[in-house]
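All protein chains but one are shown in place.
Residue numbering begins at 1 within each chain, and the chains themselves are lettered A, B and C in the order written.
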């Protein structure tokens, strides 16, 4: 029995987009209201309020109507001017990538780059800030998904705040899967979205924007306006009294509403706990199976995704193809520099349940075994189970 | 009995977004597949094929992952260079608005502007092209929704083609509601979306791009790349063999798929016919009621939306408020220059059925009457019925 | 333009099943839980609690897992024994029909029958009870849908209670559309369902059962047990601690849950008000149009359905066919004795909004006119509007 690539897989354990919660899928089917209708405008304000609560913000977050790359690009375009000096922190493909956007808006780019299985050391940031008092903006990716590693943004943010820099944080695949919020890490623009740990489709961005970032962007004449890339146009769009700059993605907002209800209703701490436990079980299983986790240390391994280092001699794409074909299970590859070097098993939203580690391990192990790699699948499952049962 | 602004209305006859077809709403609830999964990539290719068929294109259309203002802004950003001279045709708020985007990318902007209840005369375009052989790009809005009027884009396109200019067409609220397709009007970039006559939510753009527009954009070093605004990044994204530049809006693509199935399954000619008949019945009813249609002539009145001129002394916003409060019926206001001067009744997708003209007329008439305007509602309904029964 | 009988109509104004509220349709898509799962059992108990609240009962109602004919048949089979004398009140096809079921379980059947456009006079019931002290059970249909007339069940129930009889009430198409509840009318078995005024699909029954009816049924050895027709098997099924006699219709229970939430959330009084106003507007319109309402008097005309008397010489089926073909509007015929003599326009659940009277009138009028009947449609619409605006 083989699963066809043309048919839906059975279980998707990818690094996102992940399948949405059933409640979110149902919410996507709600009536598509006219965006100028007062019922929609009131609803939109309530969704922003829920997002504010989830993000633990003291001001209103912004919903942008495209997937989070829109938010990241818009942040760069709106906040960074040629007068700024940007310190970009690169511990992976996504962090590195932000540097290219930063460079588009300012020629003054500094970078700290570490191997893509490590995390940024706050000490190195502190040193850099001392050496370069001209730094005005720090950019960092919290969970560099192609590496499944976590950067210490709270510590970095404290340094940034002390220095007086603005900080842009990409928290797309960490927010709602672990304890991270914009104000805790002193982020000035904090970018996340519904398509990862919130378990909704990937078509919106949520932005936490500090008051000083609002001021800087509004003072930046080059910041996008009358544009899809504009953040400033949306400043007051949350209010039921204000029109939208353009048409919001009504169905996706319906989905986000349900996702936020689920998140707040289950209790953020409970949601984080099941993400963390799933990842811990997964890592224990991977190691007991005789494989290794990509992250250099347990401390920086992501609770929302596990990257398994590709063993010598294994064709990673072939392995994933086999896992899908034989078991109907989908994993993610690496991206860019990590492509081929690792396989990612997502633990996000609907799949952030420990039982999915127990599902993932034999599928992963079976696929490796089929390629001739010796793995102890039984030991892997038992180790994962021991973590869950602990 | 009064309908609360905080609750959903009963019938939305707005100018879009309109409520989606039930089949589309259901499709939004489909499993959110991982965008790199082969099943999704194959599905995406099939959706693009359906869009190609609906657009009657000889090459692949592009799906962009934001509402059509994204497509319009991207078209301006990608096609227009400072070396271009753009002739912008403005017969309404949206047509006029495109000029601002054009100006962002080229200082050389010419414009033909007519009163906002009239349409562009092809003769004026021909004259302008003769006088300005340097014109390289023509931009035009097919259905200027805030006026509910239609421009003769097929005739204009023929002139453009003869002149050798590129033509950018905004067909957002006309495509799929009447007989219009990119190649028929010689459009080089033809922008439309699912949120109007296709009866799906408003979160995507569909772009028809001619081969020469592809060449021009790819040759334009300033055209957005690695950007939400990029068209060129998506050139080959339709192919199941190619990765996506960023994550597509999976749920919205699911909805678009169903919308295209409905459109092709019902038969485009049948869909157009019910849009046209609804609008004709509406206009007959409006006039028989003692009101007047905004469009200067029947010939240019849109089949997908009817704009009713606000009678002297009537507060248009108050009228719509009353229609919603008393009857649960939502209409659209004008926009910008037409705000307050007219009320728009949408006939798009699910609401493009003649019975909705019979629903709209008493709601509209009742609201005017409540404000003291004498209207002959009975005559209006009978006139509309006569059109339908003809 | 003609609507095909093979395609969905545009607006269904039938006497039920009516289309469900969008929120109910979405709820039908919820996860189908295992009926023995504690989460389902707890959920089921909460749904019964909501039904209890909606029915304003002091004890737990029963949900039966088939459309309300199941409840009615089960009531007859469970409550009526050969020792009983049943007084069946027949003011229409449904009331009359219950007599056949009653007869199946007891040979002693008395009946009061009135013309099918009239209602039962409580005085006649009082007289009958005096004449026949042996009467132990009274059965009555509240809203005899094939006539769209209402019987005074509160008054009849008071007589029944004083007499000491049990009363079985068919409130299938009245409950949730007007002020009627089991205990107010002293019903011992009160049968209703989600498919009419609650705006959910028609696959369940809700039963209000008085304590004495429970006692009588449990004492009746011939009452169905281990049977689809059993009521007594379900006595304690509401409790999360008790197993179900057989598998409940999980998806339909999900839908009922949402329907009850909507009903309680909107406020029963508000829901009744919009049913009543829609019907009043409809009747005014029908009469102003030159047609007549089937019900002998305004006082007994149903607020949840309007029956329009078929004018002389009109083929009623042909008229409905034309209304569907030309306008996409579906009405109901009569049933049995009323078939051909009237047309029913439902005002139930989603369609119980006055605007639908304004939609129904031209569709109805247009179809009559097409058959040569002179109708003043304009006057009809204006009269309906006057009622709504009053």
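Definition applied: a residue touches a chain if its C-beta (ideal position, glycine included) is under 8 Å from a C-beta of that chain, and two chains touch if they have at least 3 such contacts.
The structure displayed is predicted, hence computed values, not measured ones.
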Chains in view that touch the one left out, judged over the entire complex: A, B, C
- prompt: For the chain left off this view, which of C:137, C:153, C:229 or C:260 is in contact with it?
  reply: C:229
- line: Which of C:84, C:252, C:316 or C:382 touches the missing chain? It is C:252
- request: Could you please point out the subunit A residues that touch the chain left off the display?
  value: 1, 7, 10-11, 22, 25, 29, 266, 273-274, 277, 326-329, 353-355, 358-359, 362-363, 365-366, 369-370, 376-379, 381-382, 384-385, 388-389
- line: Note that subunit C touches the chain not displayed via residues 5-9, 12, 14, 16-20, 25-26, 28-39, 42, 65-67, 69-70, 73-74, 100-101, 195, 201-203, 226-229, 246-247, 249-252, 255, 324, 330, 332-333
Query: Taking the full complex into account, what residues of subunit B touch the chain not shown?
result: 22-23, 25-27, 29-31
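Note that only the chains that are shown with their structure count from here on.
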Message: Measuring centre to centre with CA averages, how many angstrom lie between subunit A and subunit C?
response: 52
- prompt: If you average the CA atoms of subunit B and of subunit C, how far apart do the two points sit, in angstrom?
  reply: 44
Message: Taking the mean of the C-alpha atoms as each chain's centre, how many Å separate subunit A from subunit B?
response: 34
- line: Residues of subunit B that touch two or more other chains sit at 7, 25, 29
